[in-house]
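My structure is below; once you've seen it, I'll send some questions.
Rather than the whole complex, this shows some of its chains in their spots.
Chain lettering (A, B and C) follows the sequence in which the chains are written, and residue indices restart at 1 in each chain.
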Amino acid sequence: MIRTVAVTNAGEIVYDLPLSSLKKEEYKWYWADFQEPTEKEIQLLSKFFRFHPLAIEDCVEFTQRPKMDFYDGYFFLVLHAIHQKTLDAEEVDLFVGDQYLVSFHKNPVREISNLFLKVKKEPILQSGPLQIMYQILDKLVDDYFPPVYRLEDVLNQLEDKTEERTISSIMEEVFNIRTDLSSVRRSIIPMRDLLYRMISSTKLNGLKEKEIYLQDVYDHLLKLVEMIDANRELTADIRDSYLSISSDKMNRIMMTLTVMSSIFLPLTFIAGLYGMNFQYMPELQGRNSYFVVLAIMIVIALAMVGFFWKVGWLRYKKSKF
Amino acid sequence: MIRTVAVTNAGEIVYDLPLSSLKKEEYKWYWADFQEPTEKEIQLLSKFFRFHPLAIEDCVEFTQRPKMDFYDGYFFLVLHAIHQKTLDAEEVDLFVGDQYLVSFHKNPVREISNLFLKVKKEPILQSGPLQIMYQILDKLVDDYFPPVYRLEDVLNQLEDKTEERTISSIMEEVFNIRTDLSSVRRSIIPMRDLLYRMISSTKLNGLKEKEIYLQDVYDHLLKLVEMIDANRELTADIRDSYLSISSDKMNRIMMTLTVMSSIFLPLTFIAGLYGMNFQYMPELQGRNSYFVVLAIMIVIALAMVGFFWKVGWLRYKKSKF
Amino acid sequence: MIRTVAVTNAGEIVYDLPLSSLKKEEYKWYWADFQEPTEKEIQLLSKFFRFHPLAIEDCVEFTQRPKMDFYDGYFFLVLHAIHQKTLDAEEVDLFVGDQYLVSFHKNPVREISNLFLKVKKEPILQSGPLQIMYQILDKLVDDYFPPVYRLEDVLNQLEDKTEERTISSIMEEVFNIRTDLSSVRRSIIPMRDLLYRMISSTKLNGLKEKEIYLQDVYDHLLKLVEMIDANRELTADIRDSYLSISSDKMNRIMMTLTVMSSIFLPLTFIAGLYGMNFQYMPELQGRNSYFVVLAIMIVIALAMVGFFWKVGWLRYKKSKF
């Protein structure tokens, strides 16, 4: 679908003009938005607009990294929108000339549609292609925050609810959050570099107070990078922390097992010994034999307990051995 | 709440003037402090002071990263105070013009209140907005040290008291300190970069001996970064160290269990064997059978002990197997 | 094998000329392709073309890193093709002069053969050595994508099929993918740096719209680096994640063992105790002795279960001890 809006020399806003009429002198500038374009519509990029084949290839091919290329008479921007649910990066391409802006995106992008409809209402949006470009940039970057905040929230809730979940499920969720953060980061880092380049570029001077406005978007991107890196670091810390705690807990479990086994295995052996059915076992006859053996068992048990007390396996915190 | 203080051309200090009178010619410069401002007071930023919407948005929106923006006739600073208890970053915004300083902070900041009251007493504070800006900066950065020292102390005490605590609780505390250090670091790093930019900026020349004074604050920030990084590194080392020690201790525990089990399981089996009640078991009849079996048991026990001695599991330090 | 193609001043394309005739004035430029060259053919590099000994050494010696060297009258490029199956880096060397391009590769490279045949058909390829150089570069880099996508696919499938494989075999596959990614990375990183140098070099101005075209290849290399780094990071995350989960699972296994042993070892001992055959064991006589002992056993079992319930080893998720 191709939508168009044009501003006449008289300052009027006209929607949905056919492409063919857009280049007329009566229009100060226009915006053509390609959303989910058909194969035929894509061909207009070269046939009608005569954009450079390399730029068109970037539109059509797989997802490009955010970047800015300068061609004769226009510049070409690749931006990323982030899908609010899937966190997928969705490419938004802009061709920005003096008198036109062509936006190209294979998926519908809510913020672009909103802007498109607002052109009529908000005078600021009528000042030209660079203003539209800035507004798209600003809105796309604003839309990066909700997913990052959501990931941060999930991570923070994770810390609170640990008592009720298995460590494995926590680890899996930490892994997923970490992967999502990395994925979003791969859009934000080149967007940040792009903004930096735009701020220092001398070819974008048409935008009034350019630097201040782009700097504001750049600030947002710096903030996003910082949030993502902090949260990624937190996932690593959580994982390392659980590993230590899990290893410590294992020690406690194994101490318990070892203490129990070391006390009862010898005793059970002695009991088994005098449970043998040999005809001639002198100890069995004595009137006090049973009590002597019981006493020996108690001595062995106490010796074991004493040993484990000494090495600290009965007082976990003081374990020295 | 908005507090004001102004210096007249005659050098007098006047507190609590209404905003409307501040722009009069009789005042050399003034300082207006917005603390916990109401919605109405916030609107004065645009209506009375006519600050740029982007700067006002930075004040009102979520916590910005420390930064400096230049606008027509004034510059705009975002600084961070660190809450001494919670370690939260609290945004302090400064608008610095030739003849005014406007400070804006949603939370009360002790150091700013102190400075505000001192303007009357200390002549140095009467020299102008840049001096106030420097003093606020200096005090905020000085206030970063106590929380960082406190975290360092907790970490050092942790090393001493390990004998009396469970490893899990130590690991949790290490994790918390590490997270706190990271959080403070996220304020200090952009503050450091901001100071570096201020030192090299040519637009702040009004401050006498500017470079030397800002350099002093910059030194403090470098020192803070170094302390935080050293302590963060220490937390990682403590964690890795415990993991090794915990894994080693587990080996010792399991050796004990394995030695005990390997000695007594075969003996108990033999005892059980001759405890069976079969009518025809020729070994049971012999006069020496019991003693033969006892001898066999002793031989097995000695063989096991010998084997474990050889592989070193009885002499932990020499364990080779 | 040496193949040649030349463009005459009249614009005609002539294939398979003998080397000796190539330098004639009637040819605007020519391309000589050395594929799997014999020892004798290699000697032509110095004897016929008089290339610098250091450049020839780079061709003949082991695999060089991608690079660009400037010699008198020509420049020398080392490029890497990546073998689609083995992922081995295969060196492709180009000598690029004003009127010739000499390509040298010890292995057949499909894309070069294709290009060689297309010279006749595609006018763009007839514009000169720099164009051929760009086309080779473009095709080699395009061919980096399939292996990287394949590694990414294997890694993604790995995440899905974990239930049906042993962790050891997953770890080995992760290790192999990681090693492959590192190996491909070692070709791509210097290729990227080479492209960056080519874009900013002032000695390659003969290529029309040079920057735009090389930038397009450079974009591809940036994208590849990003994909590889993301996937390498993913392998590390998978490994760390499995380590945590594996350690957690071990805890669950050992809890089960410890609970079972701690309950049954004492009971079995008591049973063994009253299975001893001493002639005088007063307890054995009592009419209720058996039931008393049974009751004691039940009490012990319940106490154990109670203890383990309290420390949480029976309700895994709530384990506190």
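One rule holds for everything that comes next: a contact is a pair of C-beta atoms (placed from the backbone, for glycine too) under 8 Å apart; a residue touches a chain by one contact, two chains touch by 3 or more.
Keep in mind that what you see is a predicted model, and the values were worked out from it rather than measured.
Summary of assembly composition: all chains derive from one sequence, 3 are present in place, and the complete complex in the structure file consists of 5 copies.
As a working rule, only the chains that are shown with their structure count from here on.
Counting steps between touching chains, the shortest path from chain A to chain C takes 1.
The chain occupying the central position, as judged from C-alpha centroids, is A. Between chain A and chain B, the centres computed from C-alpha atoms are 23 Å apart.
Multi-chain contact residues of chain C (touching two or more other chains) are listed as 275. Within the complex, the chain C residues that touch chain A are 212-213, 215-216, 219, 222-223, 226, 230, 233-234, 237-238, 240-241, 243-245, 247-251, 254-255, 257-258, 261-262, 265-266, 268-269, 272-273, 275-281, 313, 316-319, 321.
On the side of chain B, the complex with chain A involves touching residues 52, 54, 57-58, 64-65, 67, 69, 71, 163-168, 171-172, 174-175, 178-179, 182-183, 186, 239, 242-243, 246-247, 249-250, 252-254, 256-257, 260-261, 264-265, 267-268, 271-272, 274-277, 281, 283-290, 293.
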